[in-house]
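Supplied in structure tokens, the structure appears directly below.
A single protein chain has been omitted; all remaining protein chains appear in their positions.
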């Protein structure tokens, strides 16, 4: 698995975990866990692929959906053991945002060749899962709580693009973008 | 009209009727009835076709939109005669969910050949119309009220797939899936 494919998988699984944690906070049953994990995990990437005019990733490779389901079941049996589900949700969400912000920029650039489109795809891909989760679960939107959310996705996408233009290998560009987004977002969770 | 085409038409018209009933509960005027009936009636199927990468059904055959409009006008002139608009909305919604859950699974299987994709399409198709209706009309989401909602769509889709794998004719597979979903969802309306 290439570094960029790893980011894709990590993003889907982590977003699915935040959806399941939201279901846990709402005390839904296992079906609610599965549903929120699936729409949060695959929502952002679905919008990305539709807008880019490429086949939707999980329709081509349903393993992504099964990964969401496995994550939901895992969270269902363990979430009540946690001291603070909300704090874990925020950190998983930060990592998912970083992974998907970079992967969205990578795919946007690969398909269109436009840096502008790549940044917008990174931001939409990184933030949409969380927005869908918050709208469906009727939680206060992450977006309005902290605009740094959008900024972190944009920073991750832009860092990836700059490193890519410098001709660096994929594990540096993907890793650098991921780290930049996570540091900005994580800093505001930790100290904000 | 084949049994499966009937399910498509029934699903669109029933979802449109629930959208119009939501408009009635909000005391909107006839334009509000038309708008909520249309977005509820065609919303789920639109998302399904986009994700499957096939032409959107009502863009190909605009008769579906006219059916939504006719349903909206019919409800506009009769809804005030009802004793309980909300109870009727729940039952029409249950039937629409059952019809569209099965039809979504049928179309997902026909296009991709994957049972996983088929179940997810059934669930999304069956529930999305109601979610859009509740978000646009600012009603409490059907989804959070009763997770059985999602479970019924999944059961209908899975029943259809199992009967289909057993090689049964389409009117048995479609009818069986529809009945399974409706019994589960209807049971919780009646006794829940």
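Things worth noting here:
Note that the chains are named A and B in the order they appear, and that numbering of residues resets to 1 at the start of each chain.
Throughout what follows, contacts are C-beta pairs under 8 Å (C-beta built on N, C-alpha and C of every residue); 3 or more make two chains touch, one makes a residue touch a chain.
Given the structure is predicted, the values throughout are model-derived calculations rather than measurements.
Screening B:135, B:162 or B:189 for touch with the missing chain picks out B:135. Across the entire complex, the residue among B:55, B:169 or B:187 in touch with the chain not shown is B:55. Across the interface with the omitted chain, subunit A contributes residues 50-53, 112, 114, 116-117, 120, 123, 127, 131, 135, 141, 143-144, 147-148, 150-151, 154. Where subunit B meets the chain that is not shown, the touching residues are 26, 28-29, 31-32, 34-35, 38, 46, 50, 55-56, 58-59, 62, 65-66, 135-138.
What we mean here is this: only the chains that are shown with their structure count from here on.
The geometric centre of subunit A is 29 Å away from that of subunit B, both derived from CA atoms.
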